[in-house]
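A single protein chain has been omitted from the complex, and every remaining protein chain is retained in its original position.
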């Protein structure tokens, strides 16, 4: 059980971090002046939500499997297939949670408007510098929302994870799968325990992060 | 199959509409001056994501079922239990998709700031009037994001729906479940067909809505 | 509404039996005025749903345990009968060696072996028994577990697992790959129980289908789909 | 007691007009406390004047109900809008129920509405139909050609004019204007100021007006309130305040005085208008109005020179006999001289101390005031 808890936390944290790294530039690019192409990409970003997780997992399994060119490529890079490994789980979670990170970020980026960027440019800040010193600090709320949604969603997700993870203890058996197993095998007492624990844990974590963010924002105003 | 398509569309549309009606006031209330209590409620709003859908469905089934006081209450109101009915599906989807609507809305509402509200007040607009004539029009992007995420998520969701709906064709068997069934029963061709159809359909719908919103915004600028 | 005309029965079918059940329903409907609606799901889910008042008349489970529990708990007036017994096979898409038995599991040819989750799926439990009886751990391959027998088959069919313990039913209609029937001696029989629920007691359609299941016509269909049926 | 009063007034609408506005607020700010307790006339324009950061905007926000003060008492046009922190029961009319027209210091157009819909936002919500029309207001503010635009495509001054128009069209009971003309050019200002002057008469509503421009103070103010660090340092009718040599206004480098005048003659050949003022006539360029029109004239103190004899071969066309009433130091180099003009008027001159000594000026001396720099301001 401890295995599963650690694995879950590791997966959720890693997914959130990776999605921050991937999602921030993507959302920023999408938030810049729009066009049909961007709107199409933005729509694509939401697509992982359309498919039921198990079905998405099924397609990922095929895409990452030995029959697909992508899977062969990845296998040759990583030395072994990524399916049924923790890395595979991370890839699946990242794809599935992409909209959770990108959508709130894009909205926040858009709400900043062009004035702060213009001001920063006249003060000799390069676009990259502006991004880090102006855009990101002004987007704290969006970053927080995106991270919380991603983290929480990864905690609860099991369809994709079950499919490409293969439920291997210590490697791909996360809490959500364990919980599901208990419900299915009618061991409800254990299911209640995990569900309660996860809810309490997430509640406390999210609330603390929210309060910390609020305080630090207040602090920077002193 | 037509049954399932119509049912899915009905469910996704209804869920989105209900969540707009519920989510807008909730998000607005959360976006107003903050406090510990509000932060706690905001955190609670994310909680449906923590539990795996099937597990959440399991608890909802129990909560709405004949053994629970809530279930008994609802049964006496509606004349029959809500579990395994379309109404039950809607309730489940609404609860599960709550964060998808509330989080983006809350962020957009917060980004409006207090100035437009103050200006509206000095121009004799009551808070309700201000909300409809200033806040909502300024929150179009957030409303759009929230609605799209909710709609799409409801399309793809099947864990909760399968659990409290019971896969009854014409009543609770939505496309995601049908797709799941086909994958499970190894009828992959049919599964591919539904998956492809759903992806295309959602892509077109979302893209059209996005473009329409953009055009109408541009139009109002003339 | 959930109340159907009396000549329609809803049967809840364990996922692994869905296709067979649909075929049976079709045959049944040809010879009677009744209609059958099939709802599939994992046996665990169906059990929970029935306890929570799901409008099912008949349950075709994947095991005997849960029908028995439902009977004990008063959700049915008659005990379950075995409508089918599952057969476990070792299957591989690419490895011809599986046809010659369990020895392949000791070779280096297999890196990943898929079984269904022993905790939730009867075929998983059976596969675990086979492994426990014939191979000592640690296994030379990674054991991956599908949520149900369908996922297990998908693992192997997509090439992600080199071999899998699946149900005969899954490969009965599709002659791809290489299969080896696991001797019945290596695992406890996978009896699948049919239970007429209290709700179906008053439903002529449910009764009729319940009886139809025990006809030879039905049994031959069930056998055709890879189950043992006496 | 206060409630009685407002009861009376709602019974007698005429009385309502004459009740002074009572404005009293106390609220802590970052570095000091805003602490104001004033009564100002219920008609005319009251100018709030004071250095940057002294609390002018905060005071307007308090009046509009956008800032909650600890202690507050606010009666406008005889109605009690707010009472906080005293023993009586608290009253706080929410902002949207206060009939204020507020021109914010920073442009605050609704970005989602066209210029026209911005202008009409308050108009449509006014309790009574505004006597002003969209056409009139946009004509006068020079924004008719902008009506279909969105606010993000406007220049700073255009935005400011639209904010003014929006506030005017909302048919306010009191107008709060926070530096409304700061971003406008001289010519536009010169068009809008007379309109604002007329306005408070036509609408007969009080206007509280924040500005840093003394020219605006002189041409618009009926009443002035000087603020510093959140406190009132002086206040009163503008005419008196300008002549009060101990008050701050007389010490500003552009001190002056105001004079009531009536058009008495128009010289069409030279395009000059002659005014009769108490104790003489004053001639001003241009055709100001028909004979009999009452106007207010501003005389800049530092542009008045005093002589013992009237110079005749000078281009100065306005020379008036005056008597010294008071001489007081304005700064280390200059004196303010308060002068009697005619029977009831007074004007202010600023001269160097050296001139004063050279001419040996003292109270009671009869002199001629040579006036360059007459500007017309009002009415």
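The letters A, B, C and D name the chains in turn, as written, and every chain counts its residues from 1.
By our rule, a contact is a pair of C-beta atoms (placed from the backbone, for glycine too) under 8 Å apart; a residue touches a chain by one contact, two chains touch by 3 or more.
Keep in mind that what you see is a predicted model, and the values were worked out from it rather than measured.
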Omitted chain's touching partners, listed by label: A, D
Options D:188, D:233, D:293 or D:323, residue touching the unrepresented chain: D:188
Residue numbers in chain A that touch the chain omitted from display: 115-116, 118-127, 129-130, 133-134, 137-138, 220-222
Contacts of chain D with the absent chain, listed as residue ranges: 30-31, 50-53, 56-57, 105-107, 142, 145, 149, 153-158, 161, 178-179, 182-189, 212, 214, 252, 267, 270-272, 283, 285-286, 300, 302-309, 311, 313-317, 331-334, 349, 351-357, 359, 361, 370, 372-373
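Note that only the chains that are shown with their structure count from here on.
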CA centroid of chain A to CA centroid of chain B, Å: 20
Chain B-chain D separation of Cα centroids, rounded to whole Å: 56
Residues of chain D engaged with two or more neighbouring chains: none
Sites on chain A at which at least two other chains make contact: 58, 180, 183
Every chain pair meeting the contact rule: A-B, A-C, B-C, B-D
